[in-house]
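Would you mind keeping the following structure in view while I ask a few things?
Note that one protein chain is taken out, while the other chains of the complex remain in position.
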Amino acid sequence: MELSLFNILDILGTIAFAISGALSAMNRRLDPFGIFIIAFVTAIGGGTIRDVLIGSTPVTWMENIIYVYLIGLVTILAIVFRNKLFYLKKSLFLFDTIGLGVFTITGVETGIQNDLNPIISIALGAMTGTFGGVIRDILCNEIPVIFRKEIYATACLMGAFVYIILFDLGVDPDIIYLTTSLIVIGIRLIVVKYHISLPSFYLSSGRKSN
Amino acid sequence: MELSLFNILDILGTIAFAISGALSAMNRRLDPFGIFIIAFVTAIGGGTIRDVLIGSTPVTWMENIIYVYLIGLVTILAIVFRNKLFYLKKSLFLFDTIGLGVFTITGVETGIQNDLNPIISIALGAMTGTFGGVIRDILCNEIPVIFRKEIYATACLMGAFVYIILFDLGVDPDIIYLTTSLIVIGIRLIVVKYHISLPSFYLSSGRKSN
Partner (left out) sequence: MELSLFNILDILGTIAFAISGALSAMNRRLDPFGIFIIAFVTAIGGGTIRDVLIGSTPVTWMENIIYVYLIGLVTILAIVFRNKLFYLKKSLFLFDTIGLGVFTITGVETGIQNDLNPIISIALGAMTGTFGGVIRDILCNEIPVIFRKEIYATACLMGAFVYIILFDLGVDPDIIYLTTSLIVIGIRLIVVKYHISLPSFYLSSGRKSN
């Protein structure tokens, strides 16, 4: 069972999102299995939607047992070191951001490998990056990350955009991967640190939908 | 890249649902990318569930770049003309209803083309029609349309039912499409105008589920 660079990135994102899921679940005071399940769904959510939309089934985590073991291990470690993770402050934010950056790459990569239009590959990258976190937040009854004030999916889209440009220029994959994830993670860090947000548009009165 | 009648209907529904998604997102005061994402997910949701359930992958919007451009354009226009749309009152209702009518057709059509049982094609039509709106409402934290007082999915089921009957009678596709969408849209318009609702059934006491 050999791992490609794609698998390695996928596993990195899986670990990061699993930690963020476990932290959210502990916030909700779930029991160990509940924590595992939230960690699992958060970790595989993005990759699963990517695989299902593209028609690559059985989905990635089903064909490689390493994902299940990793998420189990991460869950145990997150439970044991839960207070350490707390003192690291913002750890939920950090791991969510790493997962976002890495899964954006695997989404764009999948699009390219399936000969999809570059713009569509960007969209697939954004979905792959954000979907796990959205599921986590819906299940844990938090306001979904993509709706919070700070720029979120936008970071994803920008990273994916740069990926496509570098790819067209024929840049080495390793450099593309590194650049893309640094852009996504960098934008998120700067944006949250300085409370940068895009302007919002709203309807001119308190209109309620039908 | 030529467009079939199927694609044209799909695009019409996409535009209508994109507008309804953008309006909902502006109601929530999201930033431009947030508005785009809600518009996107609302617009492609129904078609995506249709394609995934039937196994037609990569899903439709991935193989035709026009969907992404259209939703982007619709989002920009919806933001620019947001107050005009407000003065049109009920515009969210209207566009949601158009999307519902058109996507019901593409769902039933897909069922027939895949040799599914007519009853199952009706179910697929109802799912394709309602799924985008349900996702939009869950993400925007509104009460999902299918649960509001007025007849909603029922309009969808009736339109799909008539589609199947006309199809069995060998009626010309164009006439089937027109009739079906008019039925779905007509039922919705009448039902909302006159506040018609079906009787509801409930359990005899304030029993709470387990």
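Labels for the chains are A and B, by order of writing; each one numbers its residues from 1.
Quick note on the criterion: a contact is a pair of C-beta atoms (placed from the backbone, for glycine too) under 8 Å apart; a residue touches a chain by one contact, two chains touch by 3 or more.
The structure presented is a predicted model; accordingly, all values stated were derived computationally and were not measured.
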### Of B:7, B:64 or B:154, the one touching the omitted chain in the full complex
B:154
### Message
Need a quick check: the contact residues on chain A for the chain that isn't drawn.
### Response
23-24, 26-35, 37, 40, 48, 52, 55, 57-59, 61-63, 65, 68-69, 79, 82-83, 85-86, 90, 92-93, 96, 138-139, 142, 148, 192
### Query
What is the set of chain B residues that contact the non-displayed chain in the whole complex?
52-55, 111, 114, 116-117, 119-120, 123-124, 126, 138, 144, 146-147, 151, 153-154, 157, 197-205, 207-210
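Simple rule for what comes next: only the chains that are shown with their structure count from here on.
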### Geometric centre distance via CA averages, chain B-chain A, whole Å
28
